[in-house]
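Pasting a structure here, questions to come.
Note that one protein chain is taken out, while the other chains of the complex remain in position.
Here is subunit A:
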Amino acid sequence: MRTMTRRAMRGVGLLCAAALSLTACGSSDDDAAAEKTVRGSDLRAALKEGGSITVWAWEPTLKQVVSDFEKEYPKVKVKLVNAGTGNDQYTALQNAVQAGSGVPDVAQVEYYALGQFALGKSLEDLSRYGADEFKDDYSPGPWNSVTVDDAVYALPMDSGPMAMFYNKKVLDKHQIATPTTWDEYLEAARALHKADPKAYITNDTGDAGFTTSMIWQAGGTPFKTRDTEVTVDLAADKGVTAFTKVWQKLLDEDLLAPIESWSDEWYKGLADGTIATLSTGAWMPANFVSGVESASGDWRAAMLPQYEKGGEVSSENGGSSLALMKAGKNKDLAYAFNEYANHADGVQARIAGGAFPATSADLSSKTFLNTPFPYFGGQKANEIFARSASQVPEDWSYLPFQVYANSVFNDSVGKAYVSDTTLAEGLQQWQKAAVAYGNDQGFTVNK
């Protein structure tokens, strides 16, 4: 079993390397000079003077933004680095912060992960650049996600207002109407699976992001944070109970395809009609075009089904922001780039590249709303996404250690998908894990 031994040794080495960097740094230096307010004139001076900044991001449309930016400010050099997607990048970022070297100036951070970095004091408060005045320029969901107690920790880059994508061909074939409430959704699931035992209304094998989005839509607020005091309520929260009531039935009746999202099976299932609907963020269309090419024309977008008939409530799923790292070198330039990419000309370039913006002006612009999607049979899908964006409940917040909580989601809630454990029981076990971790990390959780 030598291979395993060798591998494991390498793991230990990595661990030690990570650990080494951990003690090497201690606290980050907050010098008083960094706290001064920066005006537009200062930024313009910095841009004129030039310099170079490093940006860590995986969002594809940023490439265009960088080249436009460099064209406009020839003295500024932007190094765009893809340090991994999501969690991979966060691990790298965390290690760099702890090592105190190699930290980028700007980093892409998903909304759910912002809290963890803001709390770790790794991020710069952008309100000293005047970013706190941008409140009305962004749609409420993303803006709410980047602000913590009056501080603005990032500028929203894109957003994921949810929509229900559905395979119209499959639903039409079995004469099933597009569900508008979750109860109708359940009925549709039954009818579809009965008509074709191989087809399922959707796939789900336990996904923390989806589950929290569903709770969000149901008006739940299971996570609350005030300074370091955190409450987690995944038992009695009204959003949690509303979600489990619907979803438990789908689970009990085996109406959910046991197919892991983003797997080969999943793409295949989306293409061949095995998976008939998909409720997810508005960033999905680009993935449909590239990953489910053969089903072009079959799919449509619709508003998310409602918990209450006639309701107009949506939710967010995914979406990310650009944050300034406290340990970054060239902060003024970094901010100038961030503002360019997310609050000025960069936004248009990104929309043209297929990104779904977080800026309210663009979300309501005619050209944006009237863009037809050939993949969706010419449907003007942005109208639906924009309407969804305006219906997202504002009082939601993630845990300040959501990255960790999500990583252990399947340990507990996953049991509901493969055993007799109910979703409600699984969520309560998840709560237990989150509470234990939070307290261990120095928060006061549920005390």
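We take it that a contact is a pair of C-beta atoms (placed from the backbone, for glycine too) under 8 Å apart; a residue touches a chain by one contact, two chains touch by 3 or more; residues count from 1.
What we mean here is this: contacts and distances are computed from a predicted model.
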| item | value |
| --- | --- |
| Choices "Dehydrogenase", "NADH-quinone oxidoreductase subunit L", "Binding-protein-dependent transport systems inner membrane component" or "ABC transporter permease subunit" - which one is the UniProt name of the chain not shown | "Binding-protein-dependent transport systems inner membrane component" |
| Which of A:162, A:176 or A:259 contacts the chain that the document leaves out | A:259 |
| Hidden-chain contact residue, picked from the options A:52, A:294 or A:407 | A:407 |
| Touching residues on subunit A - with respect to the absent chain | 1-5, 7-8, 11-13, 15-16, 18-20, 22-23, 26-27, 87, 91, 94, 116, 119-120, 205-206, 228, 258-260, 263-265, 268, 400-401, 403-404, 407-408, 410-411, 414-415, 417-419, 437, 440-443 |
